[in-house]
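Single-structure report; data block below.
With one protein chain held back, the other chains of the complex are shown just where they sit.
The block that comes next holds subunit A.
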């Protein structure tokens, strides 16, 4: 079972290759089944991995038995594996949803979805900073191709901006890695955490430059202000089912910030501890404000959801900036909740756009949707979760979040901004729901085309994803415990150092 940790990365890779080969490459039906099954298998493997490390502590795996810190290691702690589960689940839902017909809009949807899953899971599980770069590139190139899945003019423009921006981001990432390697002589995260504390003299400034360059890259991926401008255009233009899968990608940026700035530049780092916090606080608050304004100003439901992603990133980064265990635990719970809720909103926006004909999902009065009951219920559930009203997980997250930031010095700025932002979300979502579902013209004469109806697969996907906020409320206590444990392990970088170097001694 020691190889279990590689499965969340290897299974999607295998799936991607199988899906490209003849028997699957020819038959769409077979491709759909294999893609869904492999996503499910990845989900099961991640869940097994989580149960293993919850009982036995974090796991390290030296790839090719090259000894750390020289070889590349995979490192699984509860945070990383929980996010792997989240990603695999999200991929499963979007693949099932896309199997109703969205996968026919372009070629290679299923293999690309699996390559994206591989990149994201790899980015979560890696214990090596250069390997993180490689997995970032894997997930980015899959996302570039997925973004271009549907051929239209505006998507090309959005994609061009997205690709150029991310290529510049990758260059900065490499420069940061070069600086850090030049100073520390290692890129293994645990080893870096160990060596950062030993720096002296001018090397401290160099390491600081390297660390802050990394922050720029991760902030770009996470869509933190002022590097967020690509997000509404990209997510608004991508096919909604693909945007739903992209909901995890900003969280990869947030995860990388958490990993690097609490593990490597954490409490043990001496003069370099907490170098990011001073920057993260103001940026997080401004991101919240701009996201909330964007939510209010959005003209269609997809842009609204894209701006909700920005609001969630602002909230998450504020929690990361607080830099204590309690806040990190909230961030983990909130990260899962907000990813699922935003993705669900993208899927619902897709259904609404399909069923309203020409006006699509624009928030104007028009003919009603074909299935008002199903979509209405789904929309209400997703909206309640996103706005943070009881009884769904948004409310639990909000309460816990306010509680965690209560003692902090900055709470007097954070509370009003956060609460106003969630008020803005509530207002925007109620307004959207009113114009989408209530202010419609009767449409007895109109015939809907057959392919706009939800059908079994889409309904199942929607039900599956909307069960999560409910389940996260029902099982709030165990999840709370798990998040606390994951946060404790993340903050105590000695755990990672011990685990990684225990492996080195064994060999």
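One rule holds for everything that comes next: contacts are C-beta pairs under 8 Å (C-beta built on N, C-alpha and C of every residue); 3 or more make two chains touch, one makes a residue touch a chain; residues count from 1.
Here is the rule we use: contacts and distances are computed from a predicted model.
Visitor: Of the candidate names "histidine kinase", "ABC transporter ATP-binding protein", "Na+/H+ antiporter subunit C" or "Nickel transport system permease protein", which one corresponds to the UniProt protein name of the undepicted chain?
Guide: "Na+/H+ antiporter subunit C"
Visitor: Among A:10, A:141 or A:413, which one touches the chain that has been omitted from the display?
Guide: Among A:10, A:141 or A:413, only A:141 touches the chain that is not shown.
Visitor: One chain isn't shown here. Among A:174, A:359, A:426 or A:464, which residue touches it?
Guide: A:174
Visitor: I need the residue numbers on subunit A that touch the omitted chain, in ascending order.
Guide: 70, 130, 134, 137, 141, 144, 148, 152-153, 156-157, 159-161, 163-164, 167-168, 170-171, 174-175, 177-179, 181-182, 187
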